[in-house]
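With one protein chain held back, the other chains of the complex are shown just where they sit.
We call the chains A, B and C, going by the order they appear; numbering starts again at 1 in every chain.
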Amino acid sequence: MSGNTIGKLFTVTSFGESHGLALGCIVDGCPPGLALSAEDLQRDLDRRKPGQSRFTTQRKEADAVKILSGVFEGKTTGTPIGLMIENTDQKSKDYSNIKDIFRPAHADYTYQQKYGMRDYRGGGRSSARETAMRVAAGAIAKKYLEQQFGVQVRAYLSQLGPIKAEQFDWDQVEQNAFFCPDVSKVSEMENYMAALNKEGNSIGARISVVASKVPVGLGEPVFDRLDADIAHALMSINAVKGVEIGAGFESVSQKGTEHRDEMTPEGFLSNNAGGVLGGISSGQDIVAHIALKPTSSLRLPGRSIDVDGNAVEVVTTGRHDPCVGIRAVPIAEAMLAIVLMDHLLRHRAQNFDVRCETPKI
Amino acid sequence: MSGNTIGKLFTVTSFGESHGLALGCIVDGCPPGLALSAEDLQRDLDRRKPGQSRFTTQRKEADAVKILSGVFEGKTTGTPIGLMIENTDQKSKDYSNIKDIFRPAHADYTYQQKYGMRDYRGGGRSSARETAMRVAAGAIAKKYLEQQFGVQVRAYLSQLGPIKAEQFDWDQVEQNAFFCPDVSKVSEMENYMAALNKEGNSIGARISVVASKVPVGLGEPVFDRLDADIAHALMSINAVKGVEIGAGFESVSQKGTEHRDEMTPEGFLSNNAGGVLGGISSGQDIVAHIALKPTSSLRLPGRSIDVDGNAVEVVTTGRHDPCVGIRAVPIAEAMLAIVLMDHLLRHRAQNFDVRCETPKI
Amino acid sequence: MSGNTIGKLFTVTSFGESHGLALGCIVDGCPPGLALSAEDLQRDLDRRKPGQSRFTTQRKEADAVKILSGVFEGKTTGTPIGLMIENTDQKSKDYSNIKDIFRPAHADYTYQQKYGMRDYRGGGRSSARETAMRVAAGAIAKKYLEQQFGVQVRAYLSQLGPIKAEQFDWDQVEQNAFFCPDVSKVSEMENYMAALNKEGNSIGARISVVASKVPVGLGEPVFDRLDADIAHALMSINAVKGVEIGAGFESVSQKGTEHRDEMTPEGFLSNNAGGVLGGISSGQDIVAHIALKPTSSLRLPGRSIDVDGNAVEVVTTGRHDPCVGIRAVPIAEAMLAIVLMDHLLRHRAQNFDVRCETPKI
Partner (left out) sequence: MSGNTIGKLFTVTSFGESHGLALGCIVDGCPPGLALSAEDLQRDLDRRKPGQSRFTTQRKEADAVKILSGVFEGKTTGTPIGLMIENTDQKSKDYSNIKDIFRPAHADYTYQQKYGMRDYRGGGRSSARETAMRVAAGAIAKKYLEQQFGVQVRAYLSQLGPIKAEQFDWDQVEQNAFFCPDVSKVSEMENYMAALNKEGNSIGARISVVASKVPVGLGEPVFDRLDADIAHALMSINAVKGVEIGAGFESVSQKGTEHRDEMTPEGFLSNNAGGVLGGISSGQDIVAHIALKPTSSLRLPGRSIDVDGNAVEVVTTGRHDPCVGIRAVPIAEAMLAIVLMDHLLRHRAQNFDVRCETPKI
């Protein structure tokens, strides 16, 4: 199979470039009978949409999604759901200047090497604009999982550059421009971003995504372990450089007595596993963390080469996110929801009932 | 597709439990004409084999692999390669005592929940014993990649619990029981492990895996990015809780000017990307790191429940690795090689030539 | 993977119902650099389009296809190609009367049984309208195969009900409304269809599809044999009930001496194999035949049941093809081209050169 489809039973196949006519995807494998309208998808699209705060790119994109098929009289029919977002605010002229050069840390160089050509306008297919369709498709998975089982998939920004969220309150996450659960850090983040903008630089971020009320037993060892598919899906998001499940890299310095999540008749006593044991969900919260690199599009000049191999200096104008991590929150939720949905279907295929019990016998 | 196959064109499908008759796998998609014998696979199997030092389990397993098909007159024929390792030293009696209880941090609980039953002998399918076939299959990929393109896939232990390798020398890696590239830390590690064994505890580890001379252009955006498939393959290894590409989680606190790998006509000036840009290999070394949790099988008692939900105390006797990370070195190499091989075939399918040049135009 | 994608490397994923907003598909895996415009696809779409003669449905559908992505400055970029056809002439009122009944030999009954609901308008997803996207996607494969290797994929009507084409002239195929290679049978077919229309009945047809100048060596034994994938693709076309490769069912009464295609230094002496030996293309013409059932939508009343299981009499009004086989000609070409394209990519993946020689050493 080619590279633009994810999932085995609940599949999302996407198309579209940053400055093409439209972005779209086909969601195949959604069970029939789910009440679904464009509004259900728009909410998350709007959370991802640029221009929501002065800390994200000021591009104005309507990002209005259309459902082209698979829904009849307000309900899914079990046939493929075609989704489309027409591109509006394109401003192609912004990009003509990078036609023949490779922006450092962008995909310009590798796309040119692989394909021998590239749609250089705004990064073409490699633009994070592509993630809009992930969010739209993920919203379908999120709605199904929540309606059927009460599964909730939510993400937040756990670290912005040097600033870590320390207190935690889900209610705060949607109340600030950073999706930060620690209200006490918001003004610090605002000041940090303001200074960063002035400097013309960018910064990385850490996003955490959590799924609660996950059915027990999801995951297909040994290669399609739930955590392996989660790692695949999250690492496929633009700018992601690392994925952790549960304790993640902290496990390296943990002793066995510290890491192992002991069990009692009342349930688990800790969750270093992040909700996955042996590649199968345990019924605890699924917890994953991702590292996003800083935006590579900077006003500050950088050394690079042009298509003929000559040294050039690159300065990226145009409108860009100083921290792509912020807008990755709904994207991370979408990818985790897509993986859970796919594994829910795979689990059912073996005729297992789906149990969302407190994780005990 | 079910969960025991990895890869799209170069596929590995495996079977076998810790204490069954045999482990095996089918390697499909290996091009014809590769000189191949069991010895080629045995070398890496022996690197993974237990009982190699007093720091790994003292189980004695011959782990002698047989090639059952796909090789004729010493060369691969392009037909599927059947591999098998017969299980010898099984000692099933060691395990009867855990028949009805769930060992903390093991897959006992989730397998029982998913399948309603389980082969409890040594963890059955969830045992790390399964990784022997990964190593055997990976050795085929490693040999093909090296012979055709000079690609080298090598791993080492970069951290054992609190002890980090600081100096680096590839030549040292195979010279000590820890696959540690820093000879100055070996005796410290030996003492640490000795104390750990005495204590009856276990510890996590960090393994780094590097592929050099990788062709430019491997990877199929957007979902089958090379780094996404690497994350999938590495996270599918038992006990792995985190995967990083290049700078990984350090990217969170990096600024754009710091992270972006600038280019000159002579090549890249740094490798925070870990050899992957936009999901496609850049020709730089592919660098990945994984976190392995500490072994869950401990002599120190832990709280758990039995199949009826009653509280029990678990003490794991039998022979176990105090640090599973050590033996993960050849496994990580195998998984990275399998992913690179698969993407090499996928790349070729589009009729691109395979270039292993210094990464410049 | 769900059921709306075909192909492993050259994949076509489609969506859309007969009376939805639009039909569309995503063609993934097309190599970069192919000159492509909507006109390239429109030609075959027009050959399939209804209302081309009085022997096909009089529905007027513009069937104007739009390329939404994957093409930049007139050439494919190697990224997914999004295609869309907006539905125009829908006349939904025509169908409200069949909302609660199952038309005999239609998919109404099975869709209702499987999904518990259905989009009954014009058959919804089960409508042959879906095949428009196959034709559009197939046109991309046809163009690539022809441009790169001179492969030609052409089909014709070899039998209409009782009337068999006996003489053969490729030049005639596009000269008559039946795609019939035997000009001497055309008026007979016209009279037959006129009588059939008067009677209110429909008739089956046999379509033959031929690919010439096919490279030697395409096909992946043992399960993904070229002929097996061709059978899959052709049987997936609406109304197809049989597929033959080469001699097909004539092989049943052939003796070995009669069937075996002997070889000489000048090439094969016959083509009972239909261009496939052991599941791999031999370089001879690929020859396949398909049987299409008569249209099930008839003015002549038929017995059926309604959703409550009560006996009903069904009379299908509306505009329908008395012989769906006629319009299947470009569809059969498209499906064969898609399979050949997919196998061409799979063949290349193993680093085999692509040879289009006369089939000898």
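We adopt the following convention: a contact is a pair of C-beta atoms (placed from the backbone, for glycine too) under 8 Å apart; a residue touches a chain by one contact, two chains touch by 3 or more.
Being a predicted model, the structure only gives us computed values, none of them experimental.
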Contact with the hidden chain (one of C:F102, C:Y120 or C:F178): C:F102
Those residues of subunit A which, in the complete complex, touch the missing chain: 1, 8-9, 29, 31-32, 78-79, 221, 345-346, 348-351
Touching residues on subunit B - with respect to the absent chain: 1-5, 7-11, 13-17, 20-26, 28-29, 32-33, 66, 68-70, 72, 75, 77-82, 84, 114-119, 124-125
Residues belonging to subunit C that touch the chain removed from view: 1-6, 8, 12, 14, 102, 104-107, 109-111, 113-116, 125-126, 130, 159, 161-162, 196, 201-206, 216-217, 219-225, 227-236, 238, 241-265, 269, 272-274, 276-283, 291-298, 300, 302-305, 307-311, 325, 346-347, 352, 355, 359-361
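To be clear about the criterion, only the chains that are shown with their structure count from here on.
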Rounded Å distance between subunit B and subunit C, as computed from the means of their C-alpha atoms: 45
CA centroid of subunit A to CA centroid of subunit C, Å: 38
Distance between chain centroids, defined by C-alpha means - subunit A, subunit B (Å): 26
Contacts with two or more other chains, residues of subunit A listed in rising order: 1-5, 8, 14, 114, 116, 125
